[in-house]
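Working notes, beginning with the structure itself.
Only one protein chain is missing from this complex, and each of the others stays in its spot.
Labels run A, B and C following the written order; every chain starts at residue 1.
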Amino acid sequence: MIRAGIVGATGYTGVELLRLLLAHPRVEPAVITSRGNAGEPLESLFPNLRGQGALVFQAPDADALGDCDVVFFATPHGVAHAMAGDLLARGTRVIDLSADFRIKDPHLWSRWYGQPHGAPELLDEAVYGLPEIHRARITQARLIAVPGCYPTAVTLGFLPLLEQGVVDPARLVADAKSGVSGAGRKAQVGSLLCEASENFKAYAVPGHRHLPEILQTLSAVAGQSPGLTFVPHLVPMIRGILASLYATLTHADTDLQALYEARYAGEPFVDVLPAGGHPETRSVRGTNLCRLAVHRPGGGDTVVVLSAIDNLVKGASGQAVQNMNLMFGLPETLGLESIAVLP
Amino acid sequence: MIRAGIVGATGYTGVELLRLLLAHPRVEPAVITSRGNAGEPLESLFPNLRGQGALVFQAPDADALGDCDVVFFATPHGVAHAMAGDLLARGTRVIDLSADFRIKDPHLWSRWYGQPHGAPELLDEAVYGLPEIHRARITQARLIAVPGCYPTAVTLGFLPLLEQGVVDPARLVADAKSGVSGAGRKAQVGSLLCEASENFKAYAVPGHRHLPEILQTLSAVAGQSPGLTFVPHLVPMIRGILASLYATLTHADTDLQALYEARYAGEPFVDVLPAGGHPETRSVRGTNLCRLAVHRPGGGDTVVVLSAIDNLVKGASGQAVQNMNLMFGLPETLGLESIAVLP
Amino acid sequence: MIRAGIVGATGYTGVELLRLLLAHPRVEPAVITSRGNAGEPLESLFPNLRGQGALVFQAPDADALGDCDVVFFATPHGVAHAMAGDLLARGTRVIDLSADFRIKDPHLWSRWYGQPHGAPELLDEAVYGLPEIHRARITQARLIAVPGCYPTAVTLGFLPLLEQGVVDPARLVADAKSGVSGAGRKAQVGSLLCEASENFKAYAVPGHRHLPEILQTLSAVAGQSPGLTFVPHLVPMIRGILASLYATLTHADTDLQALYEARYAGEPFVDVLPAGGHPETRSVRGTNLCRLAVHRPGGGDTVVVLSAIDNLVKGASGQAVQNMNLMFGLPETLGLESIAVLP
Partner (left out) sequence: MIRAGIVGATGYTGVELLRLLLAHPRVEPAVITSRGNAGEPLESLFPNLRGQGALVFQAPDADALGDCDVVFFATPHGVAHAMAGDLLARGTRVIDLSADFRIKDPHLWSRWYGQPHGAPELLDEAVYGLPEIHRARITQARLIAVPGCYPTAVTLGFLPLLEQGVVDPARLVADAKSGVSGAGRKAQVGSLLCEASENFKAYAVPGHRHLPEILQTLSAVAGQSPGLTFVPHLVPMIRGILASLYATLTHADTDLQALYEARYAGEPFVDVLPAGGHPETRSVRGTNLCRLAVHRPGGGDTVVVLSAIDNLVKGASGQAVQNMNLMFGLPETLGLESIAVLP
């Protein structure tokens, strides 16, 4: 059994990671840490985990975590910076769900996150954990930066178009919509049911931290710096992201459906819908799937790609487990096969 | 008092119209018709209207309706075609909330609505009831085609840009999101709470009936046929539309904020938010307001306009009342001043 | 015009009070206070109030408030204790929406609210502002304790039964369900959309602060101390309370429907549904109505009363305005006539 530790297991990515790892046939969640809830049992925070073993939150402890085979960080940014190096030195692999190692340029990171980068020496080693692009490197990695939720949905949606160079990379639009769990389990007015339900709005139109992360990946894929307008929205629901992506086709004879089906033919967690499809976020809820559809309305030169994920699974904890499976030589889908509960 | 009739008062635009007219100081709702619910009192369908007078649904009757000063159609398409001419001949003014008279070309209408146009002879006279464009003509009109919900939000959002010719009209994107009431009160699986809540999806990406309506108005404004990609989405909430609009700026020195504020300075129901704003649908719920914000993320050449309305008010029944006020020489805001209930 | 002040206008009862007072034809909201938001305009907290005048939050100031004809407290408990006496001395009437003056026994208050009573000398003068019981005294009052939300729904539901002595007062059950706005606008994890939506639970079964308040009123009505089991529940919606009340009929020949209709015949805000009815919270949303239905399932000796209110209106701010109307000799329904927005 793989001994796993989770730092910061009290948020939504934390509980989702616990749900997945507790059901994983090859993993034993051994250590869960929380400064604020040390001493409390799992069920005090997460009533769904009652009866799932005797785990108790403990204060972060380098020795206890260092005894794990892998440690997940489900923490605000900055925490993994401070602890990852020590864990790697102890031979523990690190899978960081925070933003700490996603952006390769520490200055760029610093500008968007408002503090100095705490571990620039680890950036070269960190692998951006999107298996659909970096599977081979993930297999060898010691330190994984799990992609953000919006970046996962947006990148998987644009990827085939940019790899093949069939759209104008200078004029991309990503109109993305996320459930409220994307804002985490923090007590803040904007996430109250009375503020966020029966309401819809865009936010952070002037700039969102996921923009540079998306651009970094798309640049590498396109071989040039793309022009991307990224507008996130808040949907009155708990889980799910739908990204509606717009690009201008430069190669009019492209068979878009075939392109997407070919690109993702071997991918266990990317499902291209039949032509004309409209992926629904509920169809991927609780699963690690990304469901895609590609349209060309009216036969014009605008491509519309619809990309649906569960922000807490493929957008965070499920993708983290997928990375872990790859790092430890397990079947990539192990522990990630459950079917979405619907309705 | 203006005697008003409502044909098809059993749907959501019907009940909303009743709510507004019952509180209107100069209107008396005199006749409400419904084939299926003839003989039933208002409250049997709409418990919020209990105690608001003794109106009883009756079968549509040309004489009873012809005795009204104005008749509203809150019906599926085709019904107003059949009845409007007779009412106009009796001297009754007609405000049609359906799609029957929105599109000027009867062949185009026929193609999108799947049946022959039933009253092409009235198309010349019909005025598209968007006061922000056609106020003067509305004042003189006998027959009003109330704009659709998406067209209202999208058109008001693009209007200043296209009037001033500061964006490329060939490459417009309208990513629009609507609450479920936009689908009406019909019993259909897709509108069930268990299907539509805790879910988000796009629909009708290959083509939606509101597209030709939007294009007709934008063409007239821009003086040329624009290229528009229109993608509607279903939001798990009852009311509200947010349209996120994207265009490419061709005149880089445009002061967008000033442009929008100037365009809508005298408009009682269009509210341009201060720079950097993000309109929320709940802020206009139950009101006739359209709240707009205009952004230029990163100072680039993409303009992002956010346009929020209540689909049942400014997107339907409130706009109908606004038109009625103009047609009868009343203050334009009469009966439309209530404040959104929040939370 | 009546000059009104609101202390603590930043919560949900505050914004609702502002919505009602801004539309009230005889009131001018003159002063709104908030320690934390002093200097901010209304719309920064409540986007629905944008464009409704130039009110700005200011720090609480005795002189400014003392210049008002009436001051509303929409504050946590304890605040009105500290300020009410001074305002009354200045000739300002006080309408307290908090719990400070609801319970007549200061020791009992102290036990449930965990702090000493701060103004026991005012308790004699304070009138419990339930017009359906205390209308005459409210008319003469200088200091009103607006009833709690659950107490309003529960008391109006049991009232006819206990006044007439037709049920066993020793064995009452109130199973009450409230929307999340009952918990206020505080940033707390339990009120997050992700915690409270798609979920249902009871809470505070061992004891809730509204229990002694309900018992105090019912005791006075019944002429003896009743036995009441009160169980509140949290409903995944914003607004509304439905209380399902159970009692054992001791007078089998009682015509319950006639009893309720007679009791509330003259009440402008209590609506007894026809026999067999089921009041819906949405039918009273945003209104000051309490809708009641009374059942006797299977013709047995159990009475079931269903009582629906909007917790923020008849359960708080609307009832406060109703009290104000009575205190100032205005028509009781003034400013409270709007129709619920449905759907």
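Throughout what follows, a residue touches a chain if its C-beta (ideal position, glycine included) is under 8 Å from a C-beta of that chain, and two chains touch if they have at least 3 such contacts.
Small disclaimer: the values here were computed from a predicted structure and weren't measured.
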| task | From the listed residues C:V173, C:A187, C:L259 or C:L334, report the one that touches the chain absent from this view. | result | C:V173
| said: Of the residues B:L65, B:L97 or B:A196, I need the one that contacts the missing chain. | reply: B:A196
| remark: Missing-chain contact, candidates A:P47, A:G207 or A:P331, resolves to A:P47
| Among C:I238, C:V313 or C:L330, the residue in touch with the chain that has been omitted | C:I238
| query | Residue-wise, where is chain A in contact with the chain that is not depicted? | reply | 12, 15, 19, 22-23, 46-52, 181, 185, 197-198, 238-239, 271, 279-280, 282-283, 285-286, 337-343
| said: Under the stated touch rule, tell me which residues of chain C contact the chain that is not displayed. | reply: 171, 173, 175, 177, 179, 194-195, 197-203, 205-207, 227, 229-231, 233, 235-240, 242, 244, 246, 248, 276, 278-282, 285, 293, 295, 297-298, 300, 302, 304, 306, 308, 343
| task | Touching the hidden chain in the full complex, which residues of chain B are there? Just list them. | result | 12, 180-181, 185, 187-189, 191-198, 236-238
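The rule we apply is simple: only the chains that are shown with their structure count from here on.
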| field | Interface residue overlap between copies chain A and chain C, same or different (over half shared) | value | same
| Between chain C and chain B, distance of the C-alpha-averaged centres to the nearest whole Å | 37
| Separation of mean Cα positions, chain B and chain A [Å, integer] | 39
| message | Centroid from C-alpha atoms only, then distance chain A to chain C, rounded to Å. What do you get? | response | 45
| Can you list the residues of chain B that touch 2 or more other chains? | 197-198, 238-239, 279-280, 282, 285, 343
